[in-house]
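Missing here: one protein chain of the complex. Every other protein chain is in place.
Chain nomenclature is as follows: A, B and C, assigned in order of appearance, with residue numbering initiated at 1 for each chain independently.
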Amino acid sequence: MAKIAFIGLGNMGEPMAVNLIKAGHILNIFDLVDAPLKRLEKIGASICLNAKQSVENVDFVISMLPAGKHVEGLYLGEEGLLNYISKETLVIDCSTIDVSTTKKLSFEAINKGISMLDAPVSGGVNGAIAGTLSFMVGSSKEMFTLVETLLQDMGQNIFHAGNAGSGQMAKACNNMLLGILMAGTSEALQLGIANGLDPKVLSEIMIKSSSRNWTLEVYNPCPDVLENVPSSNNYEGGFALDLMLKDMNLAMKASIESNSPTPLGAISRNLYSQYSNEGNGGKDFSNIFNLFSQN
Amino acid sequence: MAKIAFIGLGNMGEPMAVNLIKAGHILNIFDLVDAPLKRLEKIGASICLNAKQSVENVDFVISMLPAGKHVEGLYLGEEGLLNYISKETLVIDCSTIDVSTTKKLSFEAINKGISMLDAPVSGGVNGAIAGTLSFMVGSSKEMFTLVETLLQDMGQNIFHAGNAGSGQMAKACNNMLLGILMAGTSEALQLGIANGLDPKVLSEIMIKSSSRNWTLEVYNPCPDVLENVPSSNNYEGGFALDLMLKDMNLAMKASIESNSPTPLGAISRNLYSQYSNEGNGGKDFSNIFNLFSQN
Amino acid sequence: MAKIAFIGLGNMGEPMAVNLIKAGHILNIFDLVDAPLKRLEKIGASICLNAKQSVENVDFVISMLPAGKHVEGLYLGEEGLLNYISKETLVIDCSTIDVSTTKKLSFEAINKGISMLDAPVSGGVNGAIAGTLSFMVGSSKEMFTLVETLLQDMGQNIFHAGNAGSGQMAKACNNMLLGILMAGTSEALQLGIANGLDPKVLSEIMIKSSSRNWTLEVYNPCPDVLENVPSSNNYEGGFALDLMLKDMNLAMKASIESNSPTPLGAISRNLYSQYSNEGNGGKDFSNIFNLFSQN
Partner (left out) sequence: MAKIAFIGLGNMGEPMAVNLIKAGHILNIFDLVDAPLKRLEKIGASICLNAKQSVENVDFVISMLPAGKHVEGLYLGEEGLLNYISKETLVIDCSTIDVSTTKKLSFEAINKGISMLDAPVSGGVNGAIAGTLSFMVGSSKEMFTLVETLLQDMGQNIFHAGNAGSGQMAKACNNMLLGILMAGTSEALQLGIANGLDPKVLSEIMIKSSSRNWTLEVYNPCPDVLENVPSSNNYEGGFALDLMLKDMNLAMKASIESNSPTPLGAISRNLYSQYSNEGNGGKDFSNIFNLFSQN
């Protein structure tokens, strides 16, 4: 049982906090929005007036924010939390942000004697609710050992990706490749359809062949090939195309900063960008399938 | 037990013929090269002087040739086999060729009252020897029923892809997507490596995440992540990059002819083309991994 | 003054034939459509019952057809014109077709002792009417000398690109690059617009800088930067996107057949293909500009 400050209680953060409370932890919570605070208070969390107050005398600080600038704003600067967090506290940033901001934060934390690790998640809102998230952790081995059990209260697969920043990097690699798989699987299925093949038959053949991949098997972008996937539900629910675009953009930044050639990632990013501009960013990212349609 | 003419006894054709003989079929064989003919004669096949002779009084004709022009040359024209094959004989072309040639052949065969189906394979030389090939068959349902048992003597998965031409099309879709998966997985792994990640750890994370795919799991392009794959054996053996390029080119032709957008297929095809020009076409196609290397 | 058989009198062929008549040549004409035949008869051309009749006793045969299959159908086969054309007649195919068909035709013609050269044009319908077309000629130097004067009656720039097939190849290279320039210029202008720049000011800067190119200077894809271009006229007139797509496809075939990497050509081809599928193929090809739009 640990004492935890949890900052950032949006679609992902709130159910993660719920699971921590259910597991018996004591939570200080802070967010700019009232509603989730009140819901969490009802099940035992303590609302704090500001972020600074929330981090007093806690074992862990967990943050779950939308983008690098929010995380930077929270921890750095004259009023930044790194000036107020005790050296005994472990800081876990679960936000998905750019690698360079993560490394900068980790560096600043070390300078102040604070241990900070990056632990972005995958699994979406459903995974956050069910407590089946995957965590990709960037930290020393020692620190990883210290947080592994805690993260298991919110997730299923807890990966140690490497040193600080490696969690973000592993997630960027995975999601860039996921974006490629979805676009590539879509264009292969559409090529078959344009030549008279039945997408269900083609999917069955490819699943048993060398082009087998996660999108084909469990998240098929072609309507009515699989049940209970966004494509069979008018692309509602799931993982919004604009969120995939955000992740592709993070991967592209890492690619630029490390001078890595990522041509398929780049072309996929541009396909999502274009399709978002055409008004499809709010639907599940598998609706990129329709970009390749002939009608 | 059937009587079969088998034409084209190269790296793939010869072991396929061996498996048919082992299964008890009677084979007429023809090829322009002597050595495989003599080896097959020793185990019971009958060498024919020419293709025309081989197709007399057989139940099936099976052809396994390198490219569309060879198949066209064999069956069409004044001296083409379609003029000599009986209407009771079923023709099975197992060559991997372009869809438009396949459709043209099927059309000409129908005009002469002959049933011809396309049944390209995947699984490589090892699959051909082990009798574990996959066949993707384009034909009517009736014809598929008539050949399924026979094909099982050479393979494991016998798919009915759809009408004539659909076998080639399904293979083109699968192999185009395979080419995308291999290039995309390579660039994702290299992006991780350039940012300090261990490719083995990153592969393990991605295999359990949403970027899971065949190349990552069973054919990892990064040396020493998996044992017994070409990448761990200096990219020897396996499926030559130039053969992947050939298959990508077939998919690109189908894409052009059906006005299908296939941007990831197109970029992948260009990566293989460029890397082949740099002298890497003879090695396994997973050596595309090194195109993205930083040293 | 020459005696000429002119076959194929569509949007391009008819005004080319008109210019030959105006220059004093005697024309035998043939087409499957009646209207242009009747219009040309009024100004002195002789309508022929079939292609075969048209080529009797002429100095030149000029063909202007939509695609390789039409040209192949006209000249090859048992009833093909190559069986009826005299060895004294020079054959000039002005159609834009694939290089491999052109080479096949040239080869068959040589076998029959006939001289055939490829001379595709650029300049569009307006250039055909004004007699300002460019011709890209593939032939020996001697033959080029024999046709240069005649082609000047229909065009302004008569280029000798090289041996047989080189005319088609030069046109494919030019039009592939034109397709790249138009798409690239469009995305650069849209990037500027998305960041608050005035496209007119940006165009002026780039025209005087190192990104100067034909599309920016004389065919700007952004509405109201230039007058009298399709983009300022709702993308009406000009060169239809579907025709650009056809030319990109021809270049892609040549790229595949010569194992040439052409990544920018490939991506551009896919952009035009996708935009054509979205219903924009009938408008001028500069409307690809809107593919990159943010609204």
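Keep this in mind: contacts are C-beta pairs under 8 Å (C-beta built on N, C-alpha and C of every residue); 3 or more make two chains touch, one makes a residue touch a chain.
Small disclaimer: the values here were computed from a predicted structure and weren't measured.
J.: Would you mind spotting which of C:Ser86, C:Ser211 or C:Asn233 touches the chain that isn't drawn?
T.: Here the residue in touch with the unshown chain is C:Ser211.
J.: Check the options C:Leu65, C:Ala109 or C:Met169 and report the residue that touches the missing chain.
T.: Touches the omitted chain: C:Met169.
J.: If I consider the whole complex, including the chain that's not displayed, which of C:Pro36, C:Pro230 or C:Gly265 touches that chain?
T.: Considering the complete complex, C:Gly265 is the one touching the chain left out.
J.: Residue by residue, what part of subunit B touches the chain that was omitted?
T.: Here the touching residues of subunit B are 263, 267, 274, 277, 291-295.
J.: Suppose we count only contacts with the excluded chain; which residues of subunit A make the list?
T.: 245, 249, 252-253, 256, 259-263, 266-267, 269-271, 273-274, 276-277
J.: In the whole complex, what residues of subunit C lie against the chain that is missing from view?
T.: Touch with the absent chain occurs at residues 99, 122, 134, 136, 157, 159-163, 165-166, 169-170, 172-178, 180-181, 183-185, 187-192, 194-198, 201-202, 204-206, 208-215, 219, 251, 254-255, 258-265, 267-268, 271, 291-292, 294.
What we mean here is this: only the chains that are shown with their structure count from here on.
J.: Would you kindly state whether over half or under half of the residue numbers at the subunit B/subunit C interface are used by both copies, giving same or different?
T.: Homomeric contact, same residues on both sides for the most part.
J.: Give, as an integer number of Å, the spacing between the C-alpha centres of subunit B and subunit A.
T.: Between these chains, centre-to-centre, one finds 39 Å.
J.: Measure off the straight-line distance from the CA centroid of subunit A to the CA centroid of subunit C, and report it in whole Å.
T.: Centres of subunit A and subunit C (C-alpha means) sit 51 Å apart.
J.: Distance between subunit B and subunit C based on Cα centroids, please, to the nearest Å.
T.: 38
J.: At least two other chains touched by the same residue of subunit C: list those residues.
T.: In subunit C, 263, 267, 274, 277 touch at least two other chains.
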